[in-house]
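This is the structure I want to talk about, given as structure tokens.
All protein chains but one are shown in place.
Up next, chain A:
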């Protein structure tokens, strides 16, 4: 069965061994199935599962943008936007509050933590991460920036509001939250460094990550993606510190997304490596 493009009359696909009783539905299925997973740049023609002739399908991914560009844009936004609210730039709160400063120390601490978090992310994007893919679809930058910038503005509005209410349990709560936040930031950074060291510069090799001498990496014993675990932890810390419901919601949404990613990563680890440690869960030790 030969399938041609209706508009250009180009030969799209040649299906051999099709039964005469096959329905059109089944032929449609065969056609989409033959497209399969995309090949990697490094794949060698000889090693591919093809016969003496190979048919390669070209799939137009649409407009693309580099991962680095997207990361820098989506992280620079929250950093800047939060500060607009912190300094109470005009037209956000009432005019009598323009450029005033909050009298609550936790508000200043929260600004430091939030800013530190995004500066860390920007620096990691520039100097630490080694990306598997160079690019992603262009429309992602709009989706991602709306998410990050939107939530940053929403959180910052309440934390820096003149009517902000500090945490119920006062300094105790803030100290505990700060400890959680700092530990998780260090943890997240340690994991990023460990993952970077797994992969030589410029390469795209994949290896199983293992705990190193750094105690923060020992979470690898229990979890495939401890970077996500620590990230959620940081935001939970920030939520406790600010006692702000929008922050809690942001943590929840982030946790949901990171769980999806962690499960996918966990699955591809299991598929790629026969000897993958069985104790590990994707993101939450023993549970998820």
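Operating definition for what follows: a residue touches a chain if its C-beta (ideal position, glycine included) is under 8 Å from a C-beta of that chain, and two chains touch if they have at least 3 such contacts; residues count from 1.
In the analysis below, contacts and distances are computed from a predicted model.
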item	value
Choices "Very-long-chain (3R)-3-hydroxyacyl-CoA dehydratase", "Nucleotidyl transferase domain-containing protein", "Elongator complex protein 5" or "Transmembrane emp24 domain-containing protein eca" - which one is the UniProt name of the chain not shown	"Very-long-chain (3R)-3-hydroxyacyl-CoA dehydratase"
Touch criterion as defined above, residue of A:113, A:159, A:194 or A:236 at the omitted chain	A:159
Selected from A:116, A:147 or A:218 as touching the chain missing from the view	A:147
Residue among A:133, A:213 or A:274 touching the omitted chain	A:133
Touching residues (missing chain, whole complex) on chain A	25, 28, 38, 59-62, 64, 74, 132-133, 136-137, 140, 143-144, 147-148, 158-159, 161, 163-165, 168, 242-246, 253, 257, 260-261, 264-265, 268
